[in-house]
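Have a look at this one.
Omission of a single protein chain aside, the complex is shown with its protein chains in their original locations.
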């Protein structure tokens, strides 16, 4: 079974040379730490920066330079700042190649819900609706089940949707899955996790074909 | 009767303190020369400059700094350069207060035609269609009649339109007129021009109320 | 040059009234018009609508206006950093319209640019699209969104000149440029206000035509929400 860093590490392997990538808050942010050397990528943050670098050294933080998670950041050579309209021109115009974000629920048709629990929690969608409606490649990073142990990979989302038919791949603490016509296709198992355990934890239609390899990190 | 500079001089009196103004090619360009001291205005050129100044001194011209008439220009303190999308955001968003442009024909309902003579001449509308569809105040600067002596102030435009119901005022070599419901209302006569002469030269409905003063320049 | 300089925040906000709609720049607490928000609190106007990506935190930014119950309605994309906000919203005291962030930005930019409506894929198939026109272009579905209409845009820039030209810094830029000229009156507060001619015309982010009033803000706290650092 993977921890959060493990999930980030596995997702980092999906990041290809030349990609512009938008990382959501939480696990996705960790992905930046695991992109292999020799893979040139640039991270976009929808609040208006391209070419994000690591956190600043203590004392160097600048209130005017943050990411979408409101964290102080630095920029790398070749970076640029821009306004929100241009930032979403990048996203909506499909110039950002890959979006990695968290989810509360994903359905086996690629629907995703991650912004609202009616009557309980409403943080808002932020840029997530624009991202999932636009990106050609969307990877969800999340735990396979919620705190109550219930599956987050469903036949149908129960929460208000963020986007429809948009998720391409899901990396959880248990597995890597891709959305195919009619279900979650199991691609890889997390180290030490059996297909049976994944089946148990998946409410939506799970497609298992042949031997499912254990993931390499 | 006014010459081109006279028309420009008269129009300059319509330019109020605090106005952003777009000047078309030809007579309108001359208006900048006659704005009285103490009236603060900024001239916008739709190719991407605000705060245009006079032509450069010989030898100072810069191929990268021109106006919409493709003339080399200078800028004044407070000027800015921007792209075409932002330039027309200024125009379409009604941030430019006054548009002064030439016309081939104006109709007594405020229609204007100035971009095409079917089968003969097609230069294109440039920014004129955006300007006339957007500006709250549009003044046309033109000769009252064409080279064949025919009126350019018509009941109905015969040429393809640039915009509908948009012209507010017309300054010609003979008169100042405003568009009111149902006609050209004669406001002022050019020096030495009689109401009768203006009537003769106006094909559209001319509204003459009381004594029409001679214009002061 | 048309001079947009006003002497103080009080002069800059002349004309604000109860029930008006305000656009306010900033992302989180980054690039918010601190001085103008303080003045809105001081003026005590009520039942206002705020268009702002976020709602501040409990004791800073728009949170100050929320705490005094001056806001009747918020139009935002993300409001997750504010307990008082969540309380007022869940109790129904505060009306909230949540809008995708890119749509929020584009609705501002559309107002600035005289575009009454546009199509975006964001929110298609979700409750955000309910009651809105949808349409297919090239095999993909889109939602029609309309430009915002507001009385005041209040933005914060880094440098400005008397002509109203603005330059923003880093990610404090965010929604501020898109909101300039997107309301009847745009007020810009800046950290540094210089005479016209001192800024390079080629490096201006927002030309002065989009700004009606500009003043130098007296004080910027620039609070950081998530101070994240690494060891040297």
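As written, the chain order gives the labels A, B and C, with residue 1 at the start of each chain.
We take it that contacts are C-beta pairs under 8 Å (C-beta built on N, C-alpha and C of every residue); 3 or more make two chains touch, one makes a residue touch a chain.
Keep in mind that what you see is a predicted model, and the values were worked out from it rather than measured.
Asker: Just to verify: which one of C:26, C:56, C:114 or C:181 makes contact with the chain not shown?
Answerer: Result: among the candidates, C:114 touches the missing chain.
Asker: Quick one: which of B:76, B:125 or B:187 touches the chain that's been left out?
Answerer: B:125
Asker: Can you work out which residue in B:41, B:91, B:174 or B:198 touches the chain that's missing from view?
Answerer: In the full complex, the listed residue that touches the missing chain is B:91.
Asker: Touching the absent chain: which residues on chain A qualify?
Answerer: So the residues of chain A touching the unseen chain are 18-20, 40-42, 44, 49-51, 75-82, 85-86, 88-96, 134.
Asker: Which parts of chain B are in contact with the chain that was left out?
Answerer: On the chain B side, contact with the omitted chain comes from 45-49, 54-73, 81-85, 87-88, 91-92, 111, 115-116, 119, 121-130, 133-134, 160-165.
Asker: List the chain C residues touching the unshown chain?
Answerer: Chain C touches the missing chain through residues 106, 110, 113-121, 135, 137-138, 140, 142, 146, 167-170, 201-203.
Here is the rule we use: only the chains that are shown with their structure count from here on.
Asker: Give me the two chains with the most inter-chain contact pairs.
Answerer: A-C
Asker: Considering only mean CA positions as chain centres, point out the chain farthest from chain B.
Answerer: A
Asker: Can you give the whole-Å distance between the Cα centres of chain B and chain C?
Answerer: 36
Asker: Where the CA atoms of chain A average out and where those of chain C average out, how many Å apart are those spots?
Answerer: Chain centroid spacing, chain A to chain C, equals 28 Å.
Asker: Roughly how far is chain A from chain B, going centre to centre by Cα mean, in whole Å?
Answerer: Taking the average C-alpha coordinate of chain A and of chain B, the gap between them is 55 Å.
Asker: Give the residues of chain C that touch two or more other chains, as numbers and ranges in rising order.
Answerer: In chain C, residues 109 touch at least two other chains, as defined above.
Asker: Hunt down the residues of chain B that sit against at least two other chains at once, touch-wise.
Answerer: Residues of chain B never touch two or more of the other chains.
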